[in-house]
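Scroll down for the structure; my scribbles are underneath it.
Shown here: the complex without one of its protein chains, the others still in place.
Each chain carries a letter (A and B) given by its place in the written order, and its residues are counted from 1.
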Amino acid sequence: MSQTNRIAKGLIDTSRTVDFTFNGRAMQGHAGDTLASALLANGQLLVGRSFKYHRPRGIFTAGSEEPNALVHLRDGARQEPNTRATVAELYDGLTATSQNHRGSLEHDLMAVTDLMSPFLSAGFYYKTFMWPRAFWEKLYEPAIRASAGLGRLSMEDDPDTYDKGYLHCDLLVIGAGPAGLSAALAGGRSGARVILADEDFRMGGRLNAETLAVDDMPGSAWTEAALAELRAMPNVRLMTRTTIYGAYDHGVYGALERVTDHLPDPGVKPRQVLWRIYSRRAVLAAGATERPIAFGNNDRPGIMLAGAVRTYVNRYGVTPGQTMAVFTNNDDGWRTAADLAAKGVDVRAIVDTRDRAAVCDVPGARHIRGAAVMDTVGRKALKSITLTDGQVIPCDALAVSGGWNPTVHLTCHQRGKPEWNEAIDAFVPGAHLPAGMVVAGAANGQLTLAAALDEGRKAANAQLKDLGFTPSRKPGPKAEDEPREGAPVWYVPESRKRAWLDLQNDVTVKDIKQAHRENFRSVEHMKRYTTLGMATDQGKTSNIPALAIMAKCTGKSIPETGTTIFRPPYTPVPIGALAGRARGRDFRPYRLTPSHEWAKANGATFVEVGNWLRAQWFVRPGEKGWRDSVDREALQTRQTVGICDVTTLGKIEIQGRDAAAFLNKVYANGFAKLPVGRIRYGIMLREDGICYDDGTTARMGENHFVMTTTTANAVLVFRRMEFARQCLWPDMDVHLISTTDGWAQFAVAGPKSRDLLRKVVDKEHDISNDAFPFMACGEVTVCGGTPARLFRISFSGELAFEVAVPARYGNDMMRVLMEAGREFDAVPYGTEALGVMRIEKGHAAGNELDGRTTAHNLGLGRMVSAAKDCIGKTLSQRPELQRDDAVKLVGFRPVDRSRNLIAGSHFISQGRDAVMANDEGWMSSVAWSPSLGHSIGLGFIRSGDARMGEVVRAVSPVHDTEMQVEITSPHFIDPQGERLRA
Amino acid sequence: MPEFTLTAAPPLAGYDRDFGAVTLKAPEHLAIVSIALPLGGEDAAKKAIKAAFGVNLPEVGRSDVAKDKSAALMRLSSDQAFALFPCETPDAERQIAAKLDGAAYTTDQSDVWCALEISGTGARAALERICMIDLHPDAFALNAIARTVMEHLGVIIARTGDNTYLLLSASSSAQSFLHALETSIENTQ
């Protein structure tokens, strides 16, 4: 196939031929073509099948509003469905295939649905597939899904990468047509930081599509000059291929830049960048969208909006047909005829709904006044049109103009409502605009070139003045105002055949009338009932005509009928772009413990704890499963000594004259009297009296404490303490700073822990039980002078210490501790063994501090000091939270010691049914205790502390099991605490 | 002689990579000490800082270099500043505490943070991909600092030269932040 419809050079580079294929057929276009213009050049008018009826469809527009010409672009993993051929830039080797047909595009087996259209009217699915209900999942939905839909996904991983970014400017200009260029020039010349963004790959908007002159130059030439001036300005950033898709709060805009979509080989650079643009002010110069007129069979390939025809003729040098007709209700349509004729295209007729004289002279064209097109012939390509007066005009393409709608979408993104402007019979931006935005040019209803240029400049200058810039005195561009009168005609009532409104979702005039008859009259109801405007194009060409038809049906005016609210995005944004880099391993950042490298080299399996990667256990040769490793680590620790990296616990340094008084406020128990060099365990309450965190706090000096928090709550505790310090007790001298990452901290636990540490801690520091008893803390040095902090605390229940060194030494400290411990058979242990040992010891952790439990529930009620106020104290005293029969934290063991307890089981007394009403509590943590040789658990049960020895049912409906369990003390190991004080 | 000795291994020690228009490197031996101004003792603390460094405590969001160029001060919030200076030994906090002589609370932050310096004509374009702060010279002049978030990570950014920025992020996630920066640079080269 050759470029039979290429009639002129246009603004493309005809010296560069570009090869591409459509449905496997080799075709050629030129650099500067879109896929649509190249298809038209090759005479390929049929490009797809419609969504519902599988009607043959062609190219309808020349821009992002395209409802029809959706294709699969590229192939393999990069295949992208629903790509608008009208915005896809042609590149060498491009492959495109048509969508939504079974069999070939020309002989779609699903086209039979078109014959069934009398049954497939609005609301068909709602009415038909209601019953029987059981058929929904198995029959109706799969069948509907198989026949509906547009393009298909490749079902392969997206091989491209995406990125995000942040831009700042004084003035954002949205759209680089006449108004936008004029605004950007004004902005640039004033010295303001300007961003000019346009969705097209060539800036200029309608200036590239028309034959109108600016400053006595062709519009496209003036555009080139304006862009050259803007490019030379360091304060101006030009962003082509960039859609401003959303207007958000406070001058923030969302933009999608298509970086590599037009390249034969996208390479490794991000395919698209999702920008967040912070603008102090914005000029919306988004232009206008032409609207169609609905008439019978107005969806045939070859029927196109008149402005789009001008774009193809003037910019791309392509005519959609060899024998053309124009159908218009306004002056603008005449220019299409004139431009076509000027390029030598045979224009057969200009059908004007108005009974008035010719707007201009179009050689060879018949002017048919006061008539309309009511039907067309030609299944896969237009053959003729039939007028209301009965005459039939043969033609292979028809240009339709129903007037223009300002592109007001972004003005609505902050709930602004467009207003009806009778002078142009269209909605224009309402008074309530997103903060900082003004609208200029066609988007503001200024539908002529001179007016758009003028308003763009003035709008920008007004914004610049507000920002304190001095507008340039340079005169603005000059142009003539072209004729643009029109009389609204939305559809041709004489049409007997289906007249299409929403070409993408196959909604007809009849469907709107039916919605009216069935009382779905509000715009929002009409939309949802008919699906009008709900396709990927969001009804850019169909919403307003449909609204006009509904207005006619209800006898109301269009503004009384209303308009729909536009929401972001203006055009679809790929999920990949929204995800940006956050995919796979890069979904979120990782935090590594200081001994990560050592752990990696020593058989560690890692577990994600928040963002942290922690060693879960360390495998040794011969171990068959994780339990082997965990049991060994726990047993060896209790037998001699084990070492665990506990750096992830939050560390907050608290300094100030009022540090102790402050801790008294944020902890339930008292800290004011804690001596320097000593540590205390503390619990924190929310103001509602529920426990939310626990940890130890060491008094390093009179006005200096070091608090530890649980790993998970480190950020939350810090935030709440800042709230307490700034908002509740603002005159306390307290200062908080996190040092979590600064100190590599290791638990050294087990009967040999002191012996081990004596080899590491420098000799001048006495760490004997007398000098450094349980709950002592202090600054020491290790390994010959390295500063360290030593804490005598125990989570395992053994004689234990935690030693902290500056994080830079952390990895080596792990090595040193292991070497020093070799004579004791020291083991490294991970989070699993840590968990086993804390359950054996009966220490509460996240499973117990689950946001529902109080100190009373945890058996720590006496820690809530009666002598002082603290956050959460008053409400923790509520009678309901202090009941004697409240759930209490106790231990559990299976009566049949061979069975494993199940966390999440609920407790039911003997002889009672396992129903919610009889629920007495739940198992919060379980472990297999290698020291005891059976499964153990911690849990909450009503009056638990008074029920030692009682056997209850532990029921887990989720696992469909139950077992008999005995209530015990939560302290399975060393209940008197002798070991940790040794 | 102690039985064992410890070798320091900061997260990105020795990292130095030339990407063409951008160079990224991890400065070595950068000590960081936080200085908190006691409530009611702000004036005394500021006087002590002036005496110790020869310059006034900068305004919030600004940094300044000590008169003898031995250290830089960053003012992070109304009651908190960081002193940054070269120091190989793990006693940075003591050095600053001695200089301020009890007029302010000090904490060693050297190992809390990991520093990266990005420089070159492409530095700003690379940072545009992850940094919400406006880094245009008019908005973020020399010696400006900001504490913000990049790729979910808390970051302190300081403009230390025409095309040079110092970035401090948490040492535990230094590898993730480095990856974020390298990706940004590669994506904008």
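Here is the rule we use: a residue touches a chain if its C-beta (ideal position, glycine included) is under 8 Å from a C-beta of that chain, and two chains touch if they have at least 3 such contacts.
One rule holds in what follows: contacts and distances are computed from a predicted model.
Looking at the choices "Sarcosine oxidase subunit delta", "Acyl carrier protein", "Cell division topological specificity factor" or "Metal ABC transporter ATP-binding protein", the name in the UniProt record of the chain not drawn here is "Sarcosine oxidase subunit delta".
The chain omitted from view is touched by exactly one of A:110, A:875 or A:932, namely A:875. Think of the hidden chain as still there; on chain B it touches residues 60-61, 76-78, 80, 132, 146-149, 154.
Mapped onto chain A, the interface with the missing chain covers residues 248-252, 278, 414-415, 435, 658, 661, 687-688, 715, 719, 722-723, 726-732, 869, 873-875, 877-878.
In the analysis below, only the chains that are shown with their structure count from here on.
Chain B has its Cα centroid 32 Å from the Cα centroid of chain A. Looking at the complex, you find that chain B touches chain A at residues 1-11, 34, 36, 38-41, 79-80, 90-91, 105, 107-113, 128-134, 136, 138-139, 151-153, 170-173, 175-177, 179-180, 183-184, 187.
Chain contact summary for the complex, chain A toward chain B: residues 161, 163-168, 193, 269-270, 273, 276, 278, 581, 586, 588-594, 597, 611-612, 647, 653, 655-657, 703-704, 731-735, 737-743, 759-760, 762, 782-787, 805-809, 811-813, 816, 819-820.
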